[in-house]
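First comes the structure, then the notes that go with it.
Heads up, one of the protein chains got dropped from this complex, but the rest are sitting where they should.
The first chain written gets the first letter, and so on, giving A, B and C; residue counts start at 1 in each chain.
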Amino acid sequence: MDERPRTPWEHRMETPLTLAALLFLASYAVRVLGRGLPEAVRDACLAVTSAAWAVFALDFAIRWRHSGKGLSFVRRHWLDAVVVVLPLLRPLQIVRTYDAVRRRHEQPRLSLHARVATYAGMSATLLGFAAALAVYQVERGQPHATIRTFGDSVWWACSTLATVGYGDVVPVTPLGRLVAVALMAYGLALLGAITGSFSSWMFQVFRRDDEERPPEDFPGAS
Amino acid sequence: MDERPRTPWEHRMETPLTLAALLFLASYAVRVLGRGLPEAVRDACLAVTSAAWAVFALDFAIRWRHSGKGLSFVRRHWLDAVVVVLPLLRPLQIVRTYDAVRRRHEQPRLSLHARVATYAGMSATLLGFAAALAVYQVERGQPHATIRTFGDSVWWACSTLATVGYGDVVPVTPLGRLVAVALMAYGLALLGAITGSFSSWMFQVFRRDDEERPPEDFPGAS
Amino acid sequence: MDERPRTPWEHRMETPLTLAALLFLASYAVRVLGRGLPEAVRDACLAVTSAAWAVFALDFAIRWRHSGKGLSFVRRHWLDAVVVVLPLLRPLQIVRTYDAVRRRHEQPRLSLHARVATYAGMSATLLGFAAALAVYQVERGQPHATIRTFGDSVWWACSTLATVGYGDVVPVTPLGRLVAVALMAYGLALLGAITGSFSSWMFQVFRRDDEERPPEDFPGAS
Partner (left out) sequence: MDERPRTPWEHRMETPLTLAALLFLASYAVRVLGRGLPEAVRDACLAVTSAAWAVFALDFAIRWRHSGKGLSFVRRHWLDAVVVVLPLLRPLQIVRTYDAVRRRHEQPRLSLHARVATYAGMSATLLGFAAALAVYQVERGQPHATIRTFGDSVWWACSTLATVGYGDVVPVTPLGRLVAVALMAYGLALLGAITGSFSSWMFQVFRRDDEERPPEDFPGAS
C-alpha cells in the first residue's frame, strides 16, 4: 500500500525492523503474561522490548536526518512518527513485510479480495492481541476490574473489534479505556474494510453470473 | 458461487452430502435439547452425528485422493477442510444445494438482490442455530453461566449476529467464547452483505426513478 | 418504490388504508399507554384497532380475489401478506402514501439522498415507536423486567435500531425478544441504508469538488 519508491536505507532496514517488531511483541507478551517467571527472564524481556523500541526510534531519526526535510518529513510520515511513540502499533510492520516478501518471491499475486481479507485479518489479529496485552497489564490488580484474566482481555478485544460490545468485561482505568478507544476506532475501520470488501466481492460474482444467464424474471421491489 | 466445473463425483455426492448435513444438524439438536429423552435415543443421535461427520471426512478424503494434487488441494479447498474439522459449519452446504436445485429445476432465477438476501438469510439462520446449540451445550450447568435455557442462547446468537450485543446473556466458558468469536466474525460479514446489498438495491431503484423524472430541484447539501 | 402500475382499486383504497394505518397505531398506542383511562375508552381503542385490522385483511382478500391468480398472488405480494398478519408493520403504509402524495401535488421531487433519508427516518421512527409499544405491553408487569416505563422501552428501541445495544434495559420475555429480533433486523437494514446513502452522497459532493479544482498534491496512502 506504500506507493513511494523505497530508498536503499528502507530496503536494507526491512528485515531488521520486522524482526524488531516481532521481538517487541513477543518480549512484551512474555513480560505481561509470565508473572511466575524468574525475575531475570522478565528483566531480559524488558531489555528486549526497550532495545526493539530503540531500533524503531533510531530508524525514524536516521530517515528523518537523510531526508533533509525538517518538520515536513514528520508531517508526511506521521503514521511512522505515531508508531515510534506508540510501539504497540508496530505489528502493522509485520503485515507490510508479509506483502513485500510475497512480491519478492514472485508468488502468484493474491486477488484483490484475498489481499483485503489478508490485511484485515492479520492486522486485526495482531492489534487485537497487542491491545488485549496492554489492557490486561493496566487492569489486573485494579480493585473493581472486570478484566481479571488474559482470557477476559482477549474476549473483550474480540467483542470490541466486532463493534458488538457486550459490556460484561470492560476496562475501568483511564489508561485501559484509552487503549479501548483506539481499538474501537480500528474496529470501525475494520468494519469498513470488511463491509466494502465483502459486498464488492459478492456483486462481482453475481454480476458475472447474471451476464452468463440473464434472469427470466426480475421481480424488482415487488 | 462455485465457479469451478463440477466433477462427476461432486455431482453424485451432492444429495448424500446435503442429507448428511441435515441429519448432522438435526441429530445434534436432538441430543443437545432432548435431555429428557431415553438414553437409547440420545445414543442413536450421537451415532447419526458421528456417521454424518464420517461421510464429510470420507468425501473430502476421496476428492483429495482423486485430485492427485497433494497439499495444494487442501490449500485450494481450505474452506472444505475447515468444514471437515468444524462440522457445525456444514449448514452452508444446505444453502449451496438449495441454489443448485433451483437451477436444475429451471425455476426462474432470482434477481441479484433476492439471491444475496436468500444466501444471507439462510446462512444466518442455520449458523445462528448451530452456534446457539453449541454454546448452550457448553454453557449449561456452568456455575456462573448467564445462558441458562436454549431460548437465552438463541437470543444471544441473534443479538450477536446483528452486532447489537446487549450483553445481558453472554458465554462465560472459553469454548463458548470461541464459538461466540466465530459468530461475531460471521456477523461482520453478514453486516457487509446486508449493507452492500441494501444500499445498491436502493440506488438502483432510485436511479431508475431519476432517469424517468428528472428532479426540478436538487438542493444538494443545502 | 412500487414499480407495478396501480389498479383502480389500489388507487381508491390508498386514503382509507393510510387512515386505517394511522388509526391502528394511534388506538393501539392509547390502549397500551393509557392505563388510567376509563374502561370504555380502552374498549373503544380495542374496537378501532380491530376494525383497522379488518380493513387491511379485507383489502388483501379483495385484491387477491380480483387478481384471479391463486397462491402465486400471495407469493408476489408476500410483504403485504406479512403485514396483514403482523399489522404493527403497517406504519410503512404511511411512508408509501407520503411519497405518493408528494408526487400527486406536483411538488418538486426530492433529490435521491433526501428521499433515502426521508424513507429511512420515517420508517425508523414509526417502526421503532411500534416496537417500543409492543415490547412495553409485553414486558410490563413481568417479575424480572428491566423495561419498566414506556421511556425505557423507547430508549431500548433507539439503542437497538442504532445497533449500539447498551443492554441496560432489555426484553426478558420470549415475545418481547421476538419483537426485538425483528427490530434488530430492521436496524441492520437501516444501517445499510444510512451507510450506503451517506457515503455515496459524500463522494458525489467531493467528486464534483475535485473536478472543479484538481488537487495539487495527492499524497495517496503516504
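To be clear about the criterion, a contact is a pair of C-beta atoms (placed from the backbone, for glycine too) under 8 Å apart; a residue touches a chain by one contact, two chains touch by 3 or more.
Predicted model, so just to flag it, every value in this text is computed and none were measured.
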{"item": "In the full complex, displayed partners of the excluded chain", "value": "A, B, C"}
{"item": "Of A:Arg63, A:Arg115 or A:Arg148, the residue in touch with the unshown chain", "value": "A:Arg115"}
{"item": "Sites on subunit B contacted by the missing partner chain, in the whole complex", "value": "1-4, 76-77, 79, 163-167, 195, 219-222"}
{"item": "Residues belonging to subunit A that touch the chain removed from view", "value": "1, 3, 108-112, 114-116, 160, 163-167, 170, 172, 174, 177, 180-181, 184-185, 187-189, 191-193, 195-197, 200, 205"}
{"item": "Absent-chain interface as seen on subunit C, which is shown", "value": "151, 155, 158-159, 162-168, 190-191, 194-200, 202-203, 205-207, 210, 213, 215-221"}
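Basically, only the chains that are shown with their structure count from here on.
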{"item": "Classification of the subunit A:subunit B interface as same or different, half of numbers criterion", "value": "different"}
{"item": "Geometric centre: closest chain by C-alpha means", "value": "B"}
{"item": "Mean-CA-position distance for subunit C and subunit A (Å)", "value": "40"}
{"item": "Length of the line joining the C-alpha centres of subunit A and subunit B, rounded to whole Å", "value": "28"}
{"item": "Where subunit C touches two or more other chains at once, by residue number", "value": "1, 3, 163-167, 195"}
